[in-house]
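The complex is shown incomplete by one protein chain, all other protein chains being positioned as in the whole.
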Amino acid sequence: MIRGRVIGQVWATKRAPRMAGRKLLLVAEQVVGDSGLRDTGRVVVAVDDLDAGAGDSVLVAFGSGARNAVRPGSRDVLVDAAVVQVIDGSTV
Amino acid sequence: MIRGRVIGQVWATKRAPRMAGRKLLLVAEQVVGDSGLRDTGRVVVAVDDLDAGAGDSVLVAFGSGARNAVRPGSRDVLVDAAVVQVIDGSTV
Amino acid sequence: MIRGRVIGQVWATKRAPRMAGRKLLLVAEQVVGDSGLRDTGRVVVAVDDLDAGAGDSVLVAFGSGARNAVRPGSRDVLVDAAVVQVIDGSTV
Amino acid sequence: MIRGRVIGQVWATKRAPRMAGRKLLLVAEQVVGDSGLRDTGRVVVAVDDLDAGAGDSVLVAFGSGARNAVRPGSRDVLVDAAVVQVIDGSTV
Partner (left out) sequence: MIRGRVIGQVWATKRAPRMAGRKLLLVAEQVVGDSGLRDTGRVVVAVDDLDAGAGDSVLVAFGSGARNAVRPGSRDVLVDAAVVQVIDGSTV
């Protein structure tokens, strides 16, 4: 998983059928520098079922980990990234 | 998923059998800088079934997420990236 | 797998149901430079069942390798990174 | 998939049993710059069943997409990258 910061949301009318109804967040990847966390500029788009909002620090899982978050054991989910935690705190 | 911008298309006559008939888009990866979105130069090639065109902002899914977009639950699809949304708008 | 250094821990109350009870470590990715190992700044978040602590050098596996570390043969684990070794030593 | 340029070939006598008989190409990853495509220096090694040669522009698929290219639906193929198209042309 990576740690990121929610910076926004995307929406669409033209989409693959099974994407309908999914809330999609823009999450900025963060790295650790000399003065703590900073954004790298890279952005991933992740499904969110945890009601995360702009500014929240989140954990994003990828691949089948993400699909399992969306629907356990499923084999036909077409997302590849999902918010699996809204972070309360951390030691860095 | 990543957010990208459609910059073109590729075509081929010599290809793996099950690639025939697929529309393949060149999608430029985008990052968030001080003045909004900008291209990184990195390009992914993604299957498109949503009729996206040059200049469109799209969401690209990877791995089995992409294969599920092409054919749900399938285990023999050989693409690894697919356009799953044409983005109408976003807060960034 | 990658080699990394444990730099901290994250916690959360709002999370996907099956993330409960998991210890999550922040692991700094390391590369080899002229004067040995150094951090790149990139951080991955990995499940830890091996009782690794801050400062430990660890091996992190990704994808289904990580899910197999958490529960062998499982298809519904939603983590995508796990500590699979605490490194005692290495030739670099 | 990524777009790349074939720059050479590798061969080996010591290899995992099921790698025997596979033609393996060195493919240079390409990005889009101000003056068109250029190499990044990164190189992937991909199985080729399409008779691609040095200088060819190709499409490389990864992960199970690549394994499906080598043998559809197979679960025991050990390559993770395969040439799935030799590109005839593109708009970039």
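In this document, chain identifiers A, B, C and D correspond to the written order of the chains, with residue numbering beginning at 1 in each.
Following the convention adopted for this analysis, a residue touches a chain if its C-beta (ideal position, glycine included) is under 8 Å from a C-beta of that chain, and two chains touch if they have at least 3 such contacts.
Remember, predicted model here, so these are calculated numbers, not experimental data.
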{"item": "Touching residue (missing chain; options C:Leu24, C:Val43, C:Ala61 or C:Val79)", "value": "C:Ala61"}
{"item": "Identified contact with the non-displayed chain, of D:Leu37, D:Val77 or D:Val92", "value": "D:Val77"}
{"item": "Interface with the unshown chain - residue positions in chain D", "value": "7-16, 18-19, 24, 26, 28, 39-46, 54, 63-64, 66-67, 75-81"}
{"item": "Interface residues of chain C (partner: the chain not displayed)", "value": "1-3, 30-33, 49-52, 59, 61-66, 68-69, 72-73, 82, 84-92"}
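Criterion: only the chains that are shown with their structure count from here on.
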{"item": "Those chains which touch chain C and also touch chain B", "value": "A"}
{"item": "Angle, in degrees to the nearest 5, of the Cα rotation that carries chain A onto chain D", "value": "145"}
{"item": "Type of chain B:chain D copy interface by residue overlap (half), same or different", "value": "different"}
{"item": "Between chain B and chain A, distance of the C-alpha-averaged centres to the nearest whole Å", "value": "19"}
{"item": "Multi-chain contact residues (two or more partners), chain C", "value": "none"}
{"item": "Set of all touching chain pairs, with the criterion as stated earlier", "value": "A-B, A-C, B-D"}
